[in-house]
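A protein chain is absent from this complex, but the other protein chains hold their places.
For subunit A:
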Amino acid sequence: MAGRYKSDLKWSDVTPKRDYMNRRQLMAGAGALALGSIAGPAMASLGARKSNYGRGLELNTYEDITSYNNFYEFGTGKDDAKNNAGRLTTDPWSITVDGMVDKPGKYDLDDLTSGISLEERIYRFRCVEAWSMVVPWVGFELSDLLARVGVQSSAKYVAFETLVRPDEMIGQRRPVLDWPYREGLTLNEAMHPLTIMATGLYDEPIPNQNGAPIRLVVPWKYGFKSIKSIVRITLTDTRPPISWEMANPREYGFFSNVNPNVDHPRWSQATERKIGGGLFSKRVPTLMFNGYESEVAGLYAGMDLTKNF
């Protein structure tokens, strides 16, 4: 159900996208600035309900959010996703829902989400690589979708899979990871009101490089948990394998909660760099559970987060 989070801040209090016009374009001169405005996607507004979760956070520009992406299905470079994702066909799109659900099946995306109202959620986004953004997602709570398909009481986990289509997702022609990209959550994590399925950002349909047409967003976990371009959702009673843990279990764990006290073996997670600050941007401290500690710490009560990283 949309709108469970309420505050007194209105969407009109958020600085509009155009005012956040990328400073790099400003530096490149007025010509580039004009071009940037014209070249911006002329998408229809999704008309998402303007909830105000994330008040006080400074949004990243549309340009930053849509040009700096890890989406290895399109290549390992940060700009590969933007450069290569254009060829992905996202309509028609169907999602297979199976496992421990009352109504399994292959659903057309529109059918699966019809009648679910969209809501804006401004979330921090913290990559495991120690950079971060603030993104105004548009989506709905995953629990709404799960309620629709009927989760059976035996289910303990939710597993997700990304599309495999190497002729369009050219990064899948290389064995960077064991495709399809796989992710998973405990059922409690999946049912948490902060966990959303996003279909848009900046009140526009989500661009391909950000995981069109539908992706998961779990704001208290490292970004790779927020799987993109989902085609399969499976309810299960066993912990599903997840791609990065399969690739390197020493470095990536099933939970992957943002935690400044547990380092990645190759770098510290104590600090992060906010994208958009340019060449001299300062690191800032990383927050426990990415700043969502009061909402989600209860999910992990009594758990050793150093072992269950």
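By definition in this document, contacts are C-beta pairs under 8 Å (C-beta built on N, C-alpha and C of every residue); 3 or more make two chains touch, one makes a residue touch a chain; residues count from 1.
What we mean here is this: contacts and distances are computed from a predicted model.
Visitor: Leaving aside the chains you can see, what is the UniProt protein name of the one that's missing? Options: "Cysteine desulfurase", "Protein-methionine-sulfoxide reductase heme-binding subunit MsrQ", "Homeodomain-like domain-containing protein" or "Fe-S-cluster-containing dehydrogenase component".
Guide: "Protein-methionine-sulfoxide reductase heme-binding subunit MsrQ"
Visitor: Given that one chain is not shown, which residue among A:R55, A:R174 or A:R239 touches it?
Guide: Residue touching the absent chain, from the options given: A:R174.
Visitor: Touching the absent chain: which residues on subunit A qualify?
Guide: On the subunit A side, contact with the omitted chain comes from 22-25, 27-28, 63-64, 67-68, 72, 76, 78-79, 131, 174-177, 247, 263, 265-268, 270-271, 273, 275-276, 278-283.
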